[in-house]
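A short write-up of the structure that comes next.
The complex appears here without one of its protein chains, the remainder shown in place.
Naming follows writing order (A and B), and every chain is counted from residue 1.
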Amino acid sequence: MYRTNRRRLLGSSAVLLLLSARAARATIIKGGLPWTPGAADPPTAVTPGGWKYFTPQEAATVEAFVDRLIPADDLSPGGKDSGCAVYIDRQLAGPPGRLEGFYMSGPFQSGTKQQGLQSPVTPAQHYRKALAALDAACRAKFGNRPFVDLTDAQKDEAIRGLEDGSLKLEGVDSQVFFKLILTDTQTGFLADPIYGGNRDMVSWKMIGFPGAHYDYRDWIDRHNERIPLPPVGINNHPNWSQ
Amino acid sequence: MAKRLPPKDVAIIGLGWTASILANELTDAGLDVVAVERGPWRNTATDFSISYMQDELRYRIQHELFLRPAQMSVTFRNNASQTALPVRNWGAFMLGNGVGGAGVHWNAETWRFLPSDFVTKSHLTQRYGANFLPADMTVQDWGVSYDDLEPHYDEFEYLCGTSGQAGNLKGAIQDGGNPFEGARSRPYPTPPMKQGYGHALFAEAAKQLGYKPFPQPSGNLSQAYTNPLGVSLGQCTFCGFCEWFGCANYSKASPQTTILPVLLRKSNFEARTECEVTRINVDSTGKRATGITYVDTSGEEFEQPADLVLLCAFQVFNVQLLLISGIGAPYDPQTGNGQIGRNFTHQTVSAALGFFDKDKYNFNPFVSAGSIGMCIDEFNGDNFDHGPLGFVGGGYIGQVQTNGRPIQITALPPDTLAWGSKWKQALKDNYLSTINCGAACHGSFYAYRDTYLDLDPTYKDRFGRPLMRMTIDLHDNEIKMSAFLTDKYAEILQKMGAKQVVKQPRKGPYDVTAYQTSHLCGGAIMGDNPRNSAVNRYLQSWDVPNLFVIGASAFPQNPGYNPTGTVGALAFWTAAAIRSQYLKSPGPLVHA
Partner (left out) sequence: MRNRQTTLRRALRALLLSSSSCLPAVALAAGIDGQNFNQIEHGRYLTIVGDCAACHTLPGSGHDFAGGRALETPFGDLVAPNITPDRVTGIGAWTDDEFINSLTKGTGRGGERLFPAMPYTYYAKISRDDALAIRAYLNTVPPVHNEVNPDRLPFPFSIRANLAVWDYLFFKPGEFQPDTHKSAEWNRGALLTEGLGHCGLCHTPKNIFGGDDTARAMQGYALQGWFAPDLTNDPRRGLGSWSLEDIATYLKSGHNKTTAATGLMAEQIDRSTSKLSDADLKAIATYLKDRPGDPANAAQNQQPAPSPAPDQTVMKAGQQVYADECAGCHKADGKGIAGLFPTLAGAPTVQQRDPASLLHVVLRGAISVATPTAPTGAAMPAFSWLLTNAQTAAVVTYIRNSWGNNAPAVSADDVGKTRGNLAERSD
């Protein structure tokens, strides 16, 4: 996410912030290292509850979708309970959903695969269109039932249809959409829980990744040993509770 | 109308590694120096805080420390028959931003080039004959030798506190070091890094195969260190959040942790951040730079006059500013004339996935560092006989895996289902026991007639300046070399005990969406005369003698090592030339 509101006040006597019209409205650093007491730029924590981008219908569809991409089993909760849909919703509602920070000047023209993304369509727009098209395709194929109302086996069949391109979506490339939602789901599943997915660090517990630790000096020499550190997230430290 | 500011002795464009080194040297010489940096000030405690640095999504996936393509990007095509299109989001390379530049978010792999790398053309011609080189390959000699640079490599390494094991001390080959390296005058300033299981196992296997593995030279420090400027660095804690991230505990060499604390205290230095340089100004003769023009965040334009201008931006932006400022002749691939933009190169990296038995191997990939790893150099440069192989160039091969960050590092056996319970099971079964080292084979990328930079005819930045257009593809030579190196690496993985090895050699076409290091080089190359280069051996512009263009833009081609060690050495080399020669007698330092 590109942060547009960085606190960049400089309060040390060693630094001059020249506000006169004469000098650049830039930050001029002279005389020493700048310092602002209390300054920090942590990520904004996702607070659960509600949807910031998805309509209730879209949210239900995405929850059902992620729950098939990452089913609940004895390895971990499913994508829905892990918060993957919440993750996607919050990302789409924020700068990443708008491709903020990307070079979005035209002209837009399609190129080779090696030239990458060349569409002005943002992920937010993409999801909106694709989810509607998915429901339409499911109604056509599965007896007038939208994705959420399919059986698990039918959902998997629909997903496989997107994956191999056999299930066509109106105005949307199925495979491109599938790639997008799969990547987002897995990213949300594996990212720090502060972003809404990977609730309670379920994926990290599953794979054995200790998360946001920073000091492994005691472990570098301990080759081939399991490291028993329970995972911690940026603002998620169950081990801190008294 | 630009507001004209009081003149400075030196105006530096950018404030990354090269700018910091040169600013420190020239302020020591008594000059009044200003550095103008496009991005913001970056501060360890605020921007790389230990309380939130460990964020793969924010920094690795969403590139938060990097330049926003919306502010400035490049366009790309494989060849002239295509239309170049914008790189709308970084992929193949990451372009940095902010004070410290790439020195903030690099892995800190700190290599020296081989002596033969500096005379690539003459060396290869001598050994293999001129016809051995592809007809369209445009490699050339640098104009400077390893011996010229040795004291400056030493300076950079001692500035950084580089951790390593010397392989060649004054001609005597040392056990445990790189036996192929050029002679160094003294050992590394700090001992080599400790290694993780996967790295150590690679070294064992390599030894069994008859190679001579050695620890990668590392700017993540093995122990606390105070450099010759009196600045102290800490000890790396193997956090596994190195490349793409800033270091939270002062243990990665960067301008912030090595030079800026001293530089910023000097009364004859000033940094202006969040100011974008839009052009280098030259007088009516076109042979003298009068200063720079830059824009602050409100859009107000300023003209900073200076006697000496140092272009210290990232490689691609060095070239862009030269072209936009009308300095030197733009390269024309049809005629082969013009020096600015030619011999543009990247890096040919490849790897192989090594899947191991999860019940026997636990690599703890998250216990790692940016420059950890054990390497072999048998297949770098011309360290081996290319005669029967049909290609030139090479690279080091190493188990240099830097992290276990799950979003990026996830590598599953090829037939694994992409989603569902089986995907989860595969993730769980393979996470701790897979070696997924993206740049295990760090191959050279030689220069070609048809691989170059020029100004894009269509796409512009917010000031209306043309973006840099990259025309770049992989040639047969590099593809063959990559396959060769990858095979060698795969052999070692097998020897380590991998149950499955999946080779991933680099293949064409060059893909701007697939990350392959940010080691973009060339475009303003150095050489021994103005007909074959943009800058002379001191990185002084042949066209504008009071302009020096410093960085990897000077590399005539890119050898099989990470470039920053050489970038740092060249910066010190140039600084020495400016101090000992140019300041006494401003003007061309080389007459050719």
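What we mean here is this: contacts are C-beta pairs under 8 Å (C-beta built on N, C-alpha and C of every residue); 3 or more make two chains touch, one makes a residue touch a chain.
Keep in mind it's a predicted model, so treat the numbers as computed, not measured.
Of A:S110, A:N144 or A:N239, it is A:N239 that touches the chain left out of the display. On the side of chain B, touch with the chain left out of the figure occurs at residues 43-46, 49-52, 224, 226, 229-235, 237, 239, 248-250, 261-262, 265. Contact between chain A and the unshown chain involves residues 11-13, 16, 32-33, 35, 37-40, 42, 212-215, 218, 232, 234-235, 237, 239-242.
As a convention for this text, only the chains that are shown with their structure count from here on.
The distance from the centre of chain A to the centre of chain B, each centre being the mean of the chain's C-alpha atoms, comes to 29 Å. Partner chain B is touched in their complex by these residues of chain A: 1-3, 6, 8, 22, 24-36, 39-43, 68-71, 73, 75-76, 96, 99-105, 107, 109, 111-118, 156, 159, 163, 182, 185-187, 190-192, 194-195, 203-204, 206-217, 219-221, 223-227, 234. By the touch criterion given at the top, residues 3, 40-41, 43, 46-47, 49-58, 61-62, 64, 68-70, 73, 76-78, 82-83, 85-89, 91, 194-197, 200, 235, 237-241, 248-249, 260-261, 264-265, 267, 269-275, 294, 296-298, 300, 302, 361-364, 366-367, 404, 406-407, 410, 418-421, 423-425, 427-428, 431-432, 458-460, 509-513 of chain B touch chain A in their complex.
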